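Only one protein chain is missing; all other protein chains are in place.
Labels run A, B and C following the written order; every chain starts at residue 1.
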Amino acid sequence: MSESLDDFRARARSWLQENVPEHGSPMEGPESREYALAWQKRQFEGGWAGLTWPQAYGGKELSVLQQIAWFEEYARAKAPSTHNALFVGMNHAGPTLIACGTDEQKAFHLPKIMQGEVIWCQGFSEPNAGSDLASLRTKGLVEGDELVVNGQKIWSSYADIGDYQELLIRTDPASSRHHGLSWVICAMDTPGITVRPIKTMAGPAKYAEVFYDNVRIPLSNIVGGLNNGWKTAMATLSFERGTASLALQISLSQRVEELIAANDDAGVSDTLMDLRADAAALRAMSYQFAIKSETGPVGSEGSMIRLYFAELAKRVASASIDIFGIGAPQVLAEHGLGFDYFDSYSETIAGGTAEIQRNIIAERVLGLPRGSR
Amino acid sequence: MSESLDDFRARARSWLQENVPEHGSPMEGPESREYALAWQKRQFEGGWAGLTWPQAYGGKELSVLQQIAWFEEYARAKAPSTHNALFVGMNHAGPTLIACGTDEQKAFHLPKIMQGEVIWCQGFSEPNAGSDLASLRTKGLVEGDELVVNGQKIWSSYADIGDYQELLIRTDPASSRHHGLSWVICAMDTPGITVRPIKTMAGPAKYAEVFYDNVRIPLSNIVGGLNNGWKTAMATLSFERGTASLALQISLSQRVEELIAANDDAGVSDTLMDLRADAAALRAMSYQFAIKSETGPVGSEGSMIRLYFAELAKRVASASIDIFGIGAPQVLAEHGLGFDYFDSYSETIAGGTAEIQRNIIAERVLGLPRGSR
Amino acid sequence: MSIFHASAEQLELVESFVRPLEELFPVARLHRAEHTDYDNWVTAAEFGWFGISLPEEAGGIGLSVVEEALLFAQFGRHLISPGFMAASLAAKTASLSGNDELAQKILGGEIPVAIARQTAAGITLVDAENAKLCLVISAEGTKLFPVEAIQQRALLDRTQWSIALESAALPGNPIAQASEEDIGASINLLIAAQLTGIAAATLEMAVAYAQIRQQFGVAIGSFQAIKHYCTDMVMNVQAAKDMLSFSAVAMAGNQPDHRFQVASALVVATRAAFFNTGKNIQIHGGMGFSAECDAHLFLKRAHVLETLAGGLKASRAALRAENSIFGKDAAFTG
Partner (left out) sequence: MSIFHASAEQLELVESFVRPLEELFPVARLHRAEHTDYDNWVTAAEFGWFGISLPEEAGGIGLSVVEEALLFAQFGRHLISPGFMAASLAAKTASLSGNDELAQKILGGEIPVAIARQTAAGITLVDAENAKLCLVISAEGTKLFPVEAIQQRALLDRTQWSIALESAALPGNPIAQASEEDIGASINLLIAAQLTGIAAATLEMAVAYAQIRQQFGVAIGSFQAIKHYCTDMVMNVQAAKDMLSFSAVAMAGNQPDHRFQVASALVVATRAAFFNTGKNIQIHGGMGFSAECDAHLFLKRAHVLETLAGGLKASRAALRAENSIFGKDAAFTG
């Protein structure tokens, strides 16, 4: 009775062929919000939203392999990048709510995310808590049934166009490091919030600084329990390290193939073949990760896949500039000359630097002793 | 009245043309000792030994630039590698005695070294004090006018064929780390010394373990003062980091040129041109270092040059294997198939790993704060 | 779930195969110059190791290239002579040539086989001193010769590379042969498997040493530089292992992209093996440079296996010749 993987893939392919928007997304601002919401709504209406999410909240509860097949077809159809304004809702907040949220939280938020009604933004990093997330200082003091939040976040993706924020704050003022944090749903229209977009070296401002001045958030918006936010946040980040970036991976492979097709310099061929092989290995690793995640909790392979992807993406972007030069139409893409290349510099920085991720893998996967860093 | 650099170079070239031995040195054992001593004697008799050493002890007191010219012509003439059994005497012990020795020590030892009468060997590293030299534990207790030495050294170059050893030991039993060490001249025929050669991955055993069982050394053999050995040892190592390896550098450049001449694969050409340019930069750095060292004390550039050389040597050896394959005559050289390549693995290990050297450069040259390591 | 990766059952089955390996082939044996893996040739044949993926009626075990790849990854860990790969490929070559009798004899362990790579000048033989047949690999496929037909044999080295290397002339008429199309993926898969095993073994060696070796008062594994090397090593292993399993399953299922996948596996495994064996030496410091440490044995064997594959550059060129499923007009088939 269940659809074969090949049939599923064929159905996905044909739907995508007919529905993928002709033009890519604007890179920032309200237009990018409208574009992302419209495209999400279209996918939901086509029956392609929340493929692995629980049926109880409108999801499809499909297998991870079907999800992979979807993403592969998605990338093949050159559908809008999944690294858009929906990313936080689909790949951070949604899965976190599914794993740690209350029934009310799930019932209220998951359908809105899936149906393309809301944009979520991030709220973890702070000016002095980048790779060292546990040192964050934004405070939320319990007053009655509310938290009163004061402080500042930075590198908050999509904060300027977001409806809700996944906000990690220190709710036990006496606590330090990983203790006493809470993961909170913050409505971005709450009084006291100021958003200042940050331009990046790649141009568009998809990040922002967010300032909190006595921002009042109901205690019922806490996800995963008061002062238990570190655990919830680690869950959030682990989703990002799983299959979330599968469509991005496939796009990366496609870009490698474009480079191979365009390049006829023997001196570059070895580099390109390494990229090709590594992209194939990334896919093999992701399949393995997906298969394992079907049968039980997966370990830290996810963080390896994420780091592997990040560094491969940088290498591909760099090869592209090397081959085409800085002024070539291939480098122009749709977002301005060199955008993809410049943007790739964030791969080994955003969400914890590659250096800190290497430490974490060495300690958690390999069991090497903790050092000073 | 003083000879021009060009004239000096021409004179060196012509002497080398007539005197360089036809065959290379045996790699280990008594034959390598005899070969090295004979070649040193020949250079001394030709007036080419101790070019920068004091005239008072038979040296020539020439400029560093003349020394460089000599080494360049030496390498050009494919004279026997300076990384032979004379290396420790010529580049460690000799310069250390010149800098820190007593008049008696200099008068006794320097002529013997220059004239090819003795072989010196190293005695710094211990099984648990490799990159962390300050943790060494071999003890020398003062008894009357002698030190009584007990303990073990490892990676002692040429210990099996050496007459004297530069021995770094802990002479203050209550001391720790850099304090309470002494740099001692140890005659290798002193009773109580046992030498066990160590075979390396490259084959020949030019290193050895040395065991000390109540070995008695006169206090007058201490160089640089009792319990002041760390300072003396640092001087020793700084010589190695200066111009000592100039002839090796030039040989490296020559090997790069051989690779360029032999290779016609466009895919490898970029790699070879990087090696060629880096070898040229190494030469420019060495000249700069030599010029500066003429006019005053030089800083830590020497350790940068040494590390730069070490990593370049590894890259050249690796390119050689990549280009020729493991079974090619070019890889056979005179010391067995793959010797140069395998031996290059010691470049980033011997005398302190590349990782520790990077720490040291970061801290001493750049002033970055000390970390746990 | 075995449509993309080796199944739990396959992994378990191979476990049972590999139990004897530690006893029969401790890596330490390579420090004895007189050792030869051909002493265990008949034992290996009895275990069925030479015919894992050949059908039972042909004298094989009747499993797939997935189990075979997993077994050869273990062979890589134990630095087992490439002659064992020669046996497997020789049996396939004989079988593809229609010479079932020869295939049976090889599988039964009656005729020890060595391996060689065709070069511009002739062939390079590996560990051929105890063999009666020699399988020569070239870009065109495999050719099988009686060892006595090989002329101009000259020993290049037996000690430096920890295995006997000889040069020789390429003989004339082979007694069996297979085309690259028929056997190329099998060659690449088995070499990739052994290189993957080498990458995995050296990772484990490095991590174990980093945990016990003390410098500056702490285990060196607490230093960031060592950690980062080890992280790169484990990512290499993860990539090589998953790529190996994925490509073997694609090959076993005769997927249209299996040659692309196997060619990728070889490139990934070769680079993983070189990086990991080199960093393992560096992490071991002076000890790693000594002959008595195992570290150099893995590096050297990685070079020998790369040579048998024709060299990393050739492996990349071979990958270039394949169509990617990610190419402009290609379809995903999963």
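Throughout what follows, contacts are C-beta pairs under 8 Å (C-beta built on N, C-alpha and C of every residue); 3 or more make two chains touch, one makes a residue touch a chain.
Since we're looking at a predicted model, the values are computed, not measured.
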Contact set of the excluded chain (shown chains only): A, B, C
Candidate in contact with the missing chain, chosen from A:17, A:128, A:175 or A:220: A:128
Option from A:24, A:58, A:218 or A:267 whose C-beta touches the chain left out: A:267
Candidate in contact with the missing chain, chosen from B:56, B:134, B:234 or B:273: B:273
Residue among A:107, A:195, A:298 or A:349 touching the omitted chain: A:349
Absent chain, residues of subunit B that touch it: 5-6, 9, 65, 69, 72-73, 76, 250, 253-254, 256-258, 260-261, 269-270, 272-274, 276-285, 287-288, 291, 294-295, 301, 304, 307-308, 355, 358-359, 361-363, 365-373
Absent chain, residues of subunit A that touch it: 125, 128, 130-132, 135, 154-155, 198-203, 265, 267-268, 321-322, 325-327, 332, 336-339, 342, 345-346, 348-350, 353-355, 358, 372-373
Subunit C residues that touch the omitted chain in the full complex: 223-225, 228
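FYI, only the chains that are shown with their structure count from here on.
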Most remote chain, CA-based centroid, reference being subunit A: B
Highest-count interface - the chain pair sharing the most C-beta contacts: A-C
Rounded Å distance between subunit A and subunit C, as computed from the means of their C-alpha atoms: 39
Centre-of-Cα separation between subunit B and subunit A, whole angstrom: 53
Residues of subunit C whose C-beta touches two or more other chains: 218, 222-223, 226, 313
Where subunit A touches two or more other chains, by residue: 269-270, 371-373
